[in-house]
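Following: one structure in structure tokens, then a few remarks.
Apart from one protein chain that is not included, each protein chain of the complex appears where it belongs.
And then chain A:
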């Protein structure tokens, strides 16, 4: 794992001092509220519905046990004892007090963490495949490149007042777990004629105008990657619309000008910028790679795992859903679900954070990850340790066996926290999870991704949910629109809207009808919801969602 060098350390300390000064200068009037706002945002501090919210970066989702312990400490000391893991591999604290924020940032700096550029019109926290360095299908570890991009983008002098936010995601596996085609820039690592580099995808994004990213360049060698990304952001910084914030993202710029026009501009800017890079970045990358060498894997029998799998049905159910294939076949990647039915998706208490940190120390080679699906990952667990690990998870309310299933829902904070929200998300997620838990149908249904956003900005990624739910406000009443067939992987598709929305008390029964329609229509248990939708199209699902009026009357 990457550890700060003296430069990184001095940088974050200086930044904390600057922000403390900015808070003081806001109070003494040197900074107007308007001037202070982007400064606090670029340090991760939002003003929410009820209080300030501090968003802390977990770069490319990688975190060590000491850092996780510190997040727990901050949750207890400065918040209400919990934190919320987000879809962009950050953690949010919902109740910090403004005067405490410098102390929180100092506590983060103590463990090599920060809240820089987690908000504002800046290049945001760089995200990556949460199975990086562990997944069986991985060709290249995305973390070293992501760390290099983090360093390049941090405090970039040209890019602190961009037209709008700018998000970068990196993957190096055949299966895209980082949703790279829904980012402003997606980086897919590859090799060409023995040279390492990346495909650069641009202009993806969700929000009110969802777009699938387009290939800007099939192959950019590593030596050109930073100048190429810089050229792209540079072109957009001048070309992106500043007259309407809803049209400011690069996806709109690409849409309005066309990908070929953007490519030509980027190529031209690249030739200007490239000579300003002296080449040390490739040496830095080689050094960063040393931080991400695989742990020394244990070579021992896996009998304990096999025994537990054969004899303990609870363990088996959890193993079947929450383990993923590791590149070392004696190991597993463990998903710790933060989606217990009835709980807030992505929330973890301080005690839970500490127990996960300790599990990483005891069984996980000191590594944890945060997934964009708002779960915590232990990327390297020897199979023989899984039964003991599972027992600890059970004792801490963390053993929910639902990774990838219907109750493993992504939900934005919605109207319970967010100033932008037009509807509640969390109670809908809780309601669906609780309902299907009662029905005991979850494992029968199989792989099904439900994603819920509480407003059109789509923080809950509803466009790429197999079932997407968008909460809107219709004349003061919450109304939930459904989309079907969305997909956030290497085959990214924006879901199709079914028709009129549903009231708050109708949305959970509507989802239930949809799922029953799927169960009735699928060829066999192997055909997932998404596959069935692709085969059958909208018709049978629409019929289930909007039954003819008289039938409804009879049913009632």
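We take it that contacts are C-beta pairs under 8 Å (C-beta built on N, C-alpha and C of every residue); 3 or more make two chains touch, one makes a residue touch a chain; residues count from 1.
Methods note: contacts and distances are computed from a predicted model.
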Using the UniProt record as the reference, specify the protein name of the hidden chain from among "Phosphopantetheine attachment site", "Oxidoreductase", "Xanthine dehydrogenase small subunit" or "Carbohydrate ABC transporter permease". "Oxidoreductase"
With respect to the chain omitted from the figure, which of A:192, A:272 or A:520 is a touching residue? A:272
Of the residues A:69, A:129 or A:281, which one touches the chain left out of the display? A:281
Could you list which residues of chain A touch the chain missing from the display? 7, 10-11, 14-15, 18, 21-22, 25, 29-31, 35, 38-39, 121, 148, 151-152, 154-162, 226, 234, 237-238, 242, 269, 272-273, 276-284
